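Take a look at chain A:
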Amino acid sequence: MSGTQPVIVLDRVCKNFGAFRALTNVSLSVSKGEKLVVCGPSGSGKSTMIRCINRLEEHDGGRIIVNGHELTKDSRNIDAVRREVGMVFQNFNLFPHLTVIKNLMLAPRLVRHKNKDEARAVAMKYLERVRIPNQADKYPSQLSGGQQQRVAIARALCMNPEIMLFDEPTSALDPEMIAEVLDVMTDLAREGMTMVCVTHEMGFARSVADKIVFMDAGEIVEAATPEAFFTKPQTERARQFLSQILAH
Partner candidate 1 sequence: MADLAAWGDDFLLGTLVVLKVFVVALIMAVIFGLIGAAARLSRNRIVSGLAKVYVVTFRGAPEIIILLIFYFGIAVSLTALVQYFDPATKFVDIPPFWAGSTAIGLIVGAYMTETFRGAFLGIDHGQVESAYALGLSKFQTFFHVRVPQMWRLALPNFGNHMLSIMKDTALISVIGLEEITFVAQMATSVTRQPFTMYMTVALIYLAITTLITFGVAALEKYANRHLRGAR
Partner candidate 2 sequence: MTLDPQLILDSLPLIAQGLGITLKLLFYSSLFGIALAVITLLMRISGRWYLSWPAQAYIYFFRGTPILVQIFIIYYGLPQFGFIRNSILWPILREPFTCCVIALGLNSGAYVSEILRGGVLGVDKGLTEAGKALGLSSPQRFIYITAPIAIRLSLPAYSNEFISTLKATALASTVTLMDVTGVARTLVSQTYAPYEIFIAAAILYLAFAWISYVALAWLEARASRYVKKGN
């Protein structure tokens, strides 16, 4: 199922916030088409790790190579990575001053230099994919949380990314809206997108992930297939985490 060539490589990545060690020697590789789910208690460094992949955070040590570009201070590499990697945030971060369709058209027009009609066509295509083409001319504040998050996914897809990062995409949603977002993500996974998801949705992880990475205190504690992780966790920390999260 997963290809052979790695598209994301993290090699002993470290990140500090002042005296706080957010990431310690995190090494990881994701192959093309692979779906990786990252889980762990809050404050374990999951979000920091995923945000380092498109350099919303700068790592302090180690190397990060995405699609053949090493992330350094060189802004050309950062631009290249951000063009090829889409990201979905916990709080959607839709631009409140733009309508849904304009949210989707902004980056293709500015970054890919598409003309208005092309950008609109692409935007409508992805709005249909996330099943809300009829909301195109509304402002984000007029949509429900689930709809906003689907728009945010469509916005990232409009850049035609090769990799999608999801940073707790359902954590800010009411329970009845979680399913509609996970459905869209599952569709995306079936189509072969390379995905890295930070999430607490263990049902989604079990059905979609090729590999589960469990983090705690800034380190990768376990990396295994869902089958192995859920049935025979190797460490006490992972067992504890699973028992807490599955108890509900």
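As a working rule, a contact is a pair of C-beta atoms (placed from the backbone, for glycine too) under 8 Å apart; a residue touches a chain by one contact, two chains touch by 3 or more; residues count from 1.
On the choice of candidates, all candidates are chains of the complex that A comes from, given by their letters.
Keep in mind the model is a prediction, meaning the values are calculated, not measured.
Picking from 1 or 2, the partner of chain A by touch in this complex is candidate 1. Chain contact summary for the complex, chain A toward candidate 1: residues 54, 56, 79, 82-83, 85-87, 89, 91, 93-99, 106-107, 110-111, 139-142, 152, 155-156, 159.
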